[in-house]
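Presenting chain A:
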Amino acid sequence: MTDPDKTPDKSTDGSAREYLSFLVGGQDYCVDIMQVREIRGGAKATTLPHSPSYMIGVINLRGTVLPIMDLAGRLELGAETDTERNVIIVVATGERVVGLMVDAVSDILAISEGDLQPPPDLPADQQRSFVSALTIMENRMIRVLDLGAVVPHSDEEAA
Partner candidate 1 sequence: MTMQVLAVDDSRTMRDMVRLALNAEGIETHLAEDGIHGLEVLDEMNPPDAIITDINMPRMDGFGFIDAVRSREEYRSIPILVLTTESAAEMKNRAREAGATGWIVKPFDPAKLVKAVRMVAG
Partner candidate 2 sequence: MSDPMAEIRASFFIECEELLEALQDGLQTMYDGEGDGETVNIVFRAVHSIKGGAGAFGLDGLVSFAHRFETALDEVRGGRLDADANVLKLFFTCNDILGDLVRESRDGVEHDQSRIDPVLAELDALLGGTPAEADEPDEPIEFEVTSLDFDLDLGAAETDETEDAGDPVWAVKFQPSAMLYANGNEPLFLFRALRDLGALTVTCLDNDLPPLADLDCEHAHIGWDMRLATSEDRAAIAEAFDFVEGLCTLDIDQIGGDLAIPDLPDLSDLSDGSDDAPLDAAAGTEVVTRAEPEPAPAAEVAPAPTPPPVSPKLEDAVAPAKDKPSVASAAPPSTPRATVRVDLDRIDRLVNLVGEIVINQAMLSQSVEAAGIPPNSPVRTGLEEFQQLTRDIQESVMMIRAQPVKSLFQRMSRIVREASADIGKDVRLRTEGENTEVDKTVIERLADPLTHMIRNAVDHGLEQNAVRESAGKQREGTVYLTALHRSGRVVIEVADDGAGINRPKVLKKAIEKELVPADSQLTDGEIDNLLFLPGFSTADEISNLSGRGVGMDVVRSSIQALGGRISIQSEPGKGTTFSISLPLTLAVLDGMVVRVAGETLVVPLNAIFETLAVTQDDLRAFGPSTHVINIRDSFVPLIDLGAELGYRRPLDDYSGGVVLLIGQEDGLSAAVVVDAIEDQRQVVIKGLQESYGRVPGIAAATILGDGQIALILDPIDLIAQASGLTKVSAPAPAQIAKPKDVVNGARS
C-alpha cells in the first residue's frame, strides 16, 4: 500500500533512510517510511469496550477492521486529540496493522544513520521506552518512534 511514486526510494543510496515525520502533542516524531502503509483522514471509530483509554476504537479500512490508537494518549503527552479532525497514519509492525492518530503529518525526511543518536538515558521518563533514537533537524528535535513498543501485543489488550 506504500506508494513508491510519492516517496522516492533513497534508501539504496547508502546510509540515508526515509522517515515520515509528524506532530503529536506538540512534539516532533517520525517513523521509518517502510512501516507506513497509508495516511488517511480521521473517521468516526467504533468504541471497543474494556479497552485502554488510548484505544480510540476500530474503523473500517476497506473492509478490514483497523484498531486506532490515540498516539498522544499512548505516549502520555497529556494532550487530547480531536478524533474527528486529525490524521491517521496506518503502520505495520510485525503481523499487526494499526492506525496512529496524530495532530498532523509534517514531512518526509532522509536521515542518515550517522545523524541518529541514542535517546538520553532518562529512567524516570516513561517516554524513553517509546523512542528508539533522536535526531536534530533545523533546530528541532525529532524522535524516532519505536513502533514495537507503542503497539501492544494482543494478549496485553485482552486483559
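Candidate selection criterion: all candidates are chains of the complex that A comes from, given by their letters.
Just so we're on the same page, a residue touches a chain if its C-beta (ideal position, glycine included) is under 8 Å from a C-beta of that chain, and two chains touch if they have at least 3 such contacts; residues count from 1.
Since the structure is predicted, the reported quantities are computational estimates derived from the model, not experimental observations.
**Q** Number, please: which of 1 or 2 touches chain A in the complex?
**A** The single touching candidate among 1 or 2 is 2.
**Q** Within the complex, which stretch of chain A touches candidate 2?
**A** So the residues of chain A in touch with candidate 2 come to 44-51, 57-60, 62-67, 96-97, 154-158.
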